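Accompanying notes for the structure given below.
Missing here: one protein chain of the complex. Every other protein chain is in place.
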Amino acid sequence: MKRVFVCDIEKDTEVKDYFLVDRKGIYSSRNNTRYASVRLKDRTGAIEARIWDRVEELSALFERNDIVYVESRAKVYQDQLQLNVASIRKEARDLTYEEIREFHPEAASGVEKLIADFFRITDEIKNEHLRRLFVEMRKRKDILDKFFLIPASLGVHHVSLGGLLEHSVSVAEIALRAVPFLGGDLDIVLAGSLLHDVGKVEEIGLNGGSFAYSDRGRLLGHISLGVMLIEELASAVEGFPDYLADVLKHIVVSHHGEAEWGSPKKPMCIEALVVHYIDNLDAKVMGVKEHMSQNMESEKWTQFHRLYESRFYKIPER
Amino acid sequence: MKRVFVCDIEKDTEVKDYFLVDRKGIYSSRNNTRYASVRLKDRTGAIEARIWDRVEELSALFERNDIVYVESRAKVYQDQLQLNVASIRKEARDLTYEEIREFHPEAASGVEKLIADFFRITDEIKNEHLRRLFVEMRKRKDILDKFFLIPASLGVHHVSLGGLLEHSVSVAEIALRAVPFLGGDLDIVLAGSLLHDVGKVEEIGLNGGSFAYSDRGRLLGHISLGVMLIEELASAVEGFPDYLADVLKHIVVSHHGEAEWGSPKKPMCIEALVVHYIDNLDAKVMGVKEHMSQNMESEKWTQFHRLYESRFYKIPER
Amino acid sequence: MKRVFVCDIEKDTEVKDYFLVDRKGIYSSRNNTRYASVRLKDRTGAIEARIWDRVEELSALFERNDIVYVESRAKVYQDQLQLNVASIRKEARDLTYEEIREFHPEAASGVEKLIADFFRITDEIKNEHLRRLFVEMRKRKDILDKFFLIPASLGVHHVSLGGLLEHSVSVAEIALRAVPFLGGDLDIVLAGSLLHDVGKVEEIGLNGGSFAYSDRGRLLGHISLGVMLIEELASAVEGFPDYLADVLKHIVVSHHGEAEWGSPKKPMCIEALVVHYIDNLDAKVMGVKEHMSQNMESEKWTQFHRLYESRFYKIPER
Amino acid sequence: MKRVFVCDIEKDTEVKDYFLVDRKGIYSSRNNTRYASVRLKDRTGAIEARIWDRVEELSALFERNDIVYVESRAKVYQDQLQLNVASIRKEARDLTYEEIREFHPEAASGVEKLIADFFRITDEIKNEHLRRLFVEMRKRKDILDKFFLIPASLGVHHVSLGGLLEHSVSVAEIALRAVPFLGGDLDIVLAGSLLHDVGKVEEIGLNGGSFAYSDRGRLLGHISLGVMLIEELASAVEGFPDYLADVLKHIVVSHHGEAEWGSPKKPMCIEALVVHYIDNLDAKVMGVKEHMSQNMESEKWTQFHRLYESRFYKIPER
Amino acid sequence: MKRVFVCDIEKDTEVKDYFLVDRKGIYSSRNNTRYASVRLKDRTGAIEARIWDRVEELSALFERNDIVYVESRAKVYQDQLQLNVASIRKEARDLTYEEIREFHPEAASGVEKLIADFFRITDEIKNEHLRRLFVEMRKRKDILDKFFLIPASLGVHHVSLGGLLEHSVSVAEIALRAVPFLGGDLDIVLAGSLLHDVGKVEEIGLNGGSFAYSDRGRLLGHISLGVMLIEELASAVEGFPDYLADVLKHIVVSHHGEAEWGSPKKPMCIEALVVHYIDNLDAKVMGVKEHMSQNMESEKWTQFHRLYESRFYKIPER
Partner (left out) sequence: MKRVFVCDIEKDTEVKDYFLVDRKGIYSSRNNTRYASVRLKDRTGAIEARIWDRVEELSALFERNDIVYVESRAKVYQDQLQLNVASIRKEARDLTYEEIREFHPEAASGVEKLIADFFRITDEIKNEHLRRLFVEMRKRKDILDKFFLIPASLGVHHVSLGGLLEHSVSVAEIALRAVPFLGGDLDIVLAGSLLHDVGKVEEIGLNGGSFAYSDRGRLLGHISLGVMLIEELASAVEGFPDYLADVLKHIVVSHHGEAEWGSPKKPMCIEALVVHYIDNLDAKVMGVKEHMSQNMESEKWTQFHRLYESRFYKIPER
């Protein structure tokens, strides 16, 4: 879809391409000229764009989070690249998840590698029923495409594109190494690790070119949605044992650990306990790392984190 | 299945019939004779039975909660009727829910009347999709038979046979009268009232001749099980609107009101709020009435109720 | 007191009347002229008023929430009616509750109808002692006038004039219909429904022309104040039974349900349970409806509600 | 009422006197003789009594917590004094609080001294209104007699006769010395200290010869009852300032400190804070001392205290 | 270090002295001249200073909370004294705690008097081991200097210089008078009162010329730090009994009372209970008084206090 990425824009060139609108506002310059300032984004970064002509008219054509097609010229202003917009319009068509990838930065290790990791881990599973469950999942392009691309949350942890996959794979990788010390059925733990958050593919949807909670996501939550998805997948596998479907669903239902954290049932088997604690560990550590990467107050201390109710400390490197 | 009910047993008659074992123990009499004391139950009451011959042998043939076939003779001992057991054996066959009815007392207004109430209320529903949802439910004899007969809980409130139906109907009856004062879509409130606890048909099962939590009931809880049942019913109705299915499921998901009481989502629409509060009202009041009927410590005060963390006060009648 | 209401003001007419000051500020116009902008309110709406002469002097004569007498002329400015103020002064006299009615919008069904409902419900009460308690209340004009006019809360639910009455009547109407299904003494439930919040007549007072918590309201709360009011009323009724006064006070004391919600005692009798749950139901549903009427973020979702800690969903109409 | 106290009973004497029944049971001796064992109590101690004749008949004449008149003879059995009961009957008349004193041990420093302390502290109060409030209280023999004799609680702290007075005086004594360091109006703090628990005179009543919660105590709690008592006393004092009555009631309402501990309002003025914390301090320390005096598990550690959720440690004396 | 204090500055004099920077900002005057506005502080008050020349250059030389040396002239501007800054530079040297005193207002009764109080109270202690513990503390100038000068908290209570000492002494003074009524070992209570917060000398440090939490303070908290300090002091006293060191540390560990308030152990002996409750009392009352002195919303009511979650009421003086 895109041809020029933000990171490749050079000064004094024409830029005609699609971007995601990150922010939009109308201001007056010193000499009282009105202009629109628009922050445009793609997966490689963000750039300031300015509309100087037909300001009201053009600005009315798009909103924050829309994908827009821009015709512009790159200029340098106060040492920074800026797009001088000649025309801009909202992309009317709904984007596919593949196309969305071009507009959001992705998880550090890269979605392709994470997908490979995902399949490598499913290959570790020996239980025939569970293997066929993942075969079934593979057929469900509607699930898989979102599962591989959406973030794990909107603002708490693993917020980048592919974040849900990154988190699911990471939980499975740690579980794979911890189970020998802890006990529990490794196949079930791996399947549970990869699927504990699968309901997020219905909880999180697209709003224009960005991610947002869907209506059903807000009404039902990813736990109930995940249970229904596993019900769908398991009943598509002939002879999938009831007890096994129940245990997988139980891992989903209980993975928040306590009722007050949103789990109607506490983890009641070793496998569910393992997934719950490693989920917590991975999510919290990643959330703190993301907070550290953006909100240091001094060299050693972050700002206060509202949700985690704490500051965090970066051990000084020596 | 049964021919003679506890309430009809007369002294010095032969009693050959099926009963539910409520309690079992082996004791020594004053003159050191060993005997088994068995409390037998059916829907009309309970009676003491004694085994004096082949005590160990016969006692080993059944357990608490089993349905047994007894051959005995009714005698009077210390002014009380007692069965003198000649032979006793466990009924090997699994009972149907219809047969189970003969062994448990039922809800005060009677299951037949409650079923009639249930259908009368579903007839009040105008929304065509919801009407067809209940038509679909009616086809599902596996759901309906249990829905009409199981208790609403094992020990807290509405514990009699038909208790779930009694509670569901009662919530709907009150909602029917409250909605004009509160607002909200009456059809959705009625459907939600009748179905909010439907997951209990999978949460509660049979253990011998008594009710007990099923494995999947313990692992998933009636909230998740209810969501899946509604998914099943709604997807069997052609053209059932997604938003409507989501709202019904949301009522199920949120009917406990708060995460710490087991609801992963709080009630978010008027209809869910109405069901939640009336559910609470009906369950709590019935629970307290059942506690009052069995656990008065004095004329005015009940014993302390563990779960509700209070004593309760019966206003003296004048 | 008033002659012209906001909704009746016509352009190019003289307006000389009383209003409530909703907001007050001093600004500079484009050409650097200082003016005061005052938002004036009565029960039919609000209008912008401007003071262009003696700005500081006139502005100093009144504060937010004062009742002011204004002499002005209605003009149209940018398509909106505006009052051009020639003189303005604070009303020195304390207003009666009757007069206050002219300045605040009232509950949807109207205070007169609600008063009629109130008396109709008290007429349903058969218990002679309780009937005479309401006769006694009727004599207490100091209580009744406030009871009929104050809002049920300052900002959470039933915030309009007559809101307390609206809420009390609504709880009683629902209780009247629910008691046949739940049990409990109907007379006590009705009296308790109508009086559970009676302490608010001392908790909420007037601050200028608006409602505000009184000192004793903040120090003692409407639960303790309500208990004392019922003590007063009951001891004025000859032969009022002690147990009945205690039960009514208990309904007041326990109507918040749990210690952490401000009730020193949990509801301990059926009647108190019924009032508590229906109070909760009516207050929460009305609070959410008021939030929906003012704070929709999109067509379907409200903004986050701080106190209820949730967004709310308006089912789309079809 | 009594002539012989437990501590004065001598062997081989006749004992004909009133006692409180502390425990009652029927047993069989080694040689199969049935007898009743009754534990009899007065303020000086407890003694074992045995009924050997007409066991069932005599035992049926009284219950635990009754005051009984006993005709018996003191014997020594296995090195312990025991009463051999010839006749026993329940005292039909309700006892006065004065008479009750003979059957319960009283607070360590003695009720007479505590009463003197109480009046000495009220004499420290300079505020004329508050002085007259206590004059009014002095006229109310119905309040004062109970206030001077009931325990502060049934089982948690200050459980002896005069315990409420002991606690109230102790809070006032500490407050008297702490206010110079803390600030606040000393007169109000003293009055609040002495009256914070005054509602207990209605919360706790007599059940036979022992103390028990009254119906209204259970339904309303001592906080609401205390507020009404202060309302009564203050309105009996001509010209008692409203604000002062409100502050006293606020001290009562808030003295448990937090909603979850039963206070509908937190302490909001210095005076209420001082009473709350010193109340807590005195009650908890006394509760722990009473626990230590009766429940040491070893030389240094008490058993686990259910309510306080801890063991306690007695510093070894050196 | 200082020669001229803010309270002594006179108009039209030269002011060359050290101050603490309380606030710093760069603004434009009406006629578009840029200037720096700096709020300078010492223990006697604060004064506005202005930099009109070399604004950017001079402003870059110091930050908020730095101690600066200023050469300036005092002028009157709009009826207020102001310093016209000719030169300003950050003091490079770290200040001693003695020097810091010149820049912060101190506790009301004065640090010297509080130190005298502290030693007078330690003289009340009879236990030889505890006496020698305080002798040891007296040798530790590193501890003592901070203990005598730092505030008890940064923003909640006792925030002035010497606040920790003021609080520790006040707890001990109240305890000294309360123990005779409560019981407990007076020597241990006094030592515990004076040392319960001793860990704050490591929790709070200097940041420029102001107080701030140290890294180890944030990581370990004053409870753990206090335990280690007492370990240090006690092991420096020959023959200090283990049990006594454990009890002192227990007082430190438990003085917040409950796990959720940061105490890993609840108070388990009378002495720890006494310190805990009096600590709470003194800290809360002082915190409320400080809030009252700065945040009254009206004559009688303070603004809402975030941490204490309440408004507070000042009893009107008559």
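Just so it is clear, A, B, C, D and E label the chains in written order, and each chain counts residues from 1 on its own.
Convention: a contact is a pair of C-beta atoms (placed from the backbone, for glycine too) under 8 Å apart; a residue touches a chain by one contact, two chains touch by 3 or more.
Not measured: the values here are computed from a predicted model.
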- Could you tell me which shown chains are touched by the chain that is not displayed? A, B, D, E
- Check each of E:137, E:164 or E:223 against the chain that is not shown and name the one that touches it. E:223
- Residue among A:71, A:99 or A:173 that touches the chain left out of view: A:173
- Item | Contact partner of the left-out chain, one of A:118, A:240 or A:312 | A:312
- Note that chain E touches the absent chain at residues 215-216, 218-221, 223-224, 227-228, 231, 242-243, 246-247, 249-250, 253, 259-265, 268
- Kindly note down the residues of chain A that lie in touch with the hidden chain. 170, 173-174, 177-178, 181-185, 188, 241, 243, 247, 250, 266, 268-271, 273-274, 277-278, 280-282, 284-286, 288-289, 308-316, 318
- Task: Just the residue numbers, please: which parts of chain D touch the chain that's not shown?
- Result: 300-301, 311, 313
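One rule holds for everything that comes next: only the chains that are shown with their structure count from here on.
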- What chains touch chain B and also chain D? C
- Note on the structure: Distance in whole angstrom between the CA centres of chain A and chain C is 46
- Item | Inter-chain centre distance, chain A versus chain B - centres from mean C-alpha coordinates, in Å | 45
- Task: Could you list the positions in chain B whose residues touch two or more of the other chains?
- Result: 243, 247, 250, 268, 311, 313
